Each structure stands twice: as structure tokens, then as C-alpha cells.
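Here we show just some of the chains, and they stay where they sit in the whole.
Letters are used for the chains, namely A and B, taken in the order the chains are written, and counting of residues starts over at 1 for each.
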């Protein structure tokens, strides 16, 4: 049996994304193809489905077959229930956690200028889009939140760096009305490749099946 | 999106009577008519959002906002809100105080040349506005990303012809009950969610009746009772029928006096039971 055939069957049968490593481990120990062979099979499958209405896509937790986005007007007609809508408050909270992680609830409230409702935090935790990665060593030991691979999967992304780039904060020009010219704090780089985030990305998130 | 709708409303909605009385001293530079103020709290995600709206609305540079003018507008909003006795989140008032402070500081000659940028409340405010605006934009863009349930759909390929039985996660009853305990605790906090204490046998019977009704036009009332269950069973069935009627899930129909009672699935719209 050809490796490509097996990999394709596995990817269709698994109802969650599969990494190259996971695919390899399905093979018996003595007959395991190496990662390159699996990867070549995957690439060939991707090519095979280029013109079909389904595609093999890399998301954060691995490769998965999915119906192409262009088909969604048709496919959504299959399901009577409307997809959930998310409030601006939830999306903003999620964005802050994604870009500034790890953050406390206080940090989020600071940026948004309003308190964060418990419902929003619960929804994010409940959907396993966000999780507690630790506690900040300040009074009250508030929880530190980070985003998960599940969130990226949900948004069809394979890594945090595929998120829309956050605009850099412009340097504040000397205030027109003040004569102070003290050097500005250089604006923090908003790139999402801080060591902390990379660590988070590398961390295996033991996916729970819903 | 919200800004657009707010602007849209302002063009469409006429000045209106607020709580029975016409609102006479509406500040002229207020950009939202009184009707829209009612949705104010839902439209804006907080004081920063409102400030951004005021700034963007006038194509002002965020780095060079006329504090005095913006403060005036902002405070006008807040005043109208409190005139209308709308419950205002404390954050809006804190911002008003901060703006007022900045305004007064700008009027005063600088006390000390050593004053840090850090301490300049205006710089802090501008920074916060920028940071919030960036997040707000990013959130809007994230909302446009293709996502599961809406744009991306999973594929289902049947594997039932696979010989080995799929091992499914095991659940202990206690795990489920503990999860439910959590739900109950939360529901207690949100006191408006009452979890009623219907005997479970009644709820179970409700399901059975509905299922029996599925695909059928009606059931005869008397058929819903099984004499072999004894008095208790009859009471359970009866309570289930009453509860289903109360929840509007079934209707009890008698076509003429002394005709047998019939139970049908409730029909508000056309009764199309075929999927």
C-alpha cells in the first residue's frame, strides 16, 4: 500500500488535525516512513485536491481536510443553525490575549478601558481558545491568560504570526502645547514573536476532544 | 461596523421626545440624536471607544487632539446620559475626570521642567487611545478571517466499515454530576436562571411523549397512560403532559364534547415535520 494512500485515508478518517509525527506513529514501529516521506505524501495530496471543493490545510494542530471557504454559501445551507456571532467585546478581549499574551484580566481591562465581563472570559475558556498558563506574582496572584492552538485552528491559521499584524504605535511627537522635549519612550515593538509566545507555541496542548 | 451604524442612525433618526418630554438643551455638537443615546452603552465599548469615535468623526489626528474641545464633547455626552438617568459605567466618569484634569493642566503654566512624559496625563491618554485603536482594528480584522462554523466546514468521511471498534472517551457519572454542580453554582450567582426541581421521571416522560409524537399527527390522550405502571406512573404521565402544555410543546385537542382527547405537537407555523 502506498504511503500517500494511507496518509490520505488517515487524514480523512481522523476527525481532528494530524501532525506529521502523529501520522508517522500510526505506522508499525518497524515500518515507519520518515518525516520527509510523510511530508512529501502530504504535499502530493494537497496538490491532488487543488481543484476540488475540499482541501488539505495546515492549521495549528496539524493537517486537516476541510471544505473550501468558497463553498461555504452552499454548505451553510445544509445546517439549520446559524453560526455563532461574537461580540466586539469578546473579539477585542481575544485580540488582546492573542497579541499581548500572557496577560492578566487587569491588563485587558487596562487596554480596553472597561471591565471584562465574566461571561466573556468563560466563553473563551470554555471554547478552549484561551487558557490559564500561570499566575502573576503580584498581590492577588491574578491568572495569566494565553491563547491556544484550538483558537488558531478555529480561525484557520497555523501560527500566531498569521494573525493580522498589529499596527505599531506611532511615536508621540513633542506635545504642541508643551515645551518638553524629553526623549520619547520608544514604542514597543508589537511583533508577535516574543520568546514567551514561541514557548507557548511549542508547548504541546493536549487537545481535548469535544 | 458599530461606528457606521451609529452614524447611520444619526442621519436617519429625527430628534425625538425623550421619556415624554422634548429634550431642549441638546448640545449642538452632539453627534448622536437622543434616541441613539439609548443604545449608547451597547454601541460603545467604553470611554476609549467613545473618545476614538469623537476624534475619528472629526478627522482629527490622534497625536494632536484638541483636548479642550474633545473634553467638552465628551462631557456633554456624559451629562445627557445622566439627564436621561441611564446607568453609566463608572469608567465613563473616570475618563471625564481625567479629561478635565488634562484640560486644567494645559491651562496652567508648567510647574517643573523636570516633569516626565510618564507623568503627562495627555501622553498617557494618547498612548492608551492608540493602543486601544490598534486592538480594535485587529479585532475587526480577526472577525473577518475565515472561521469554522461560518466559512470553514469539517469533512465527514464514514469509518463504520473499519473493523476495529473505535475507543471512545470514558465518562464517569460523577464527572458529569460534578460538572453539573458547577453549572448550578453559576446559575445561583445569576439568580435569574432558576433551575427548577421537576422530578426527573416527569422530564423523562416528557421526552418520551415528544418522541412518540415525532412524525405522527396526534396521539390519543388515554394511550399516554400505561396502567401497568400503577398510580405513580399515571401521575408522572399526567404531570408530563401538563408540563409539555405549559411549555407550549404540545396541544391538547378535543374536537367535540366527549370525543377522545388528542395530543398534537404544538404548531405555530405550518406543521412540517419532515426534515
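Throughout what follows, contacts are C-beta pairs under 8 Å (C-beta built on N, C-alpha and C of every residue); 3 or more make two chains touch, one makes a residue touch a chain.
On a predicted model such as this, the values are computed, not experimentally measured, just so you know.
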Note that one copy per chain kind is shown in place, then state the copy numbers for the whole complex. A x2, B x1
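As a working rule, only the chains that are shown with their structure count from here on.
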So the centre of each chain is just the mean of its C-alpha atoms; given that, what is the distance between chain A and chain B in Å? 25
Inside the complex, what are the residues of chain A that reach chain B? 12-13, 15, 54, 64-67, 69, 71-72, 75-76, 83-84, 86, 88-89, 91-92, 94-96, 98-99, 111-115, 153-157, 163-164, 166-167, 169-170, 172-173, 175-180, 182, 184-185, 190, 209
Help me check something: in the complex, which residues belonging to chain B touch chain A? 1-2, 45-49, 63-64, 89, 91, 95, 106, 110, 113, 115-118, 120, 122-123, 126-128, 130-132, 134-143, 145-157, 159, 162, 169
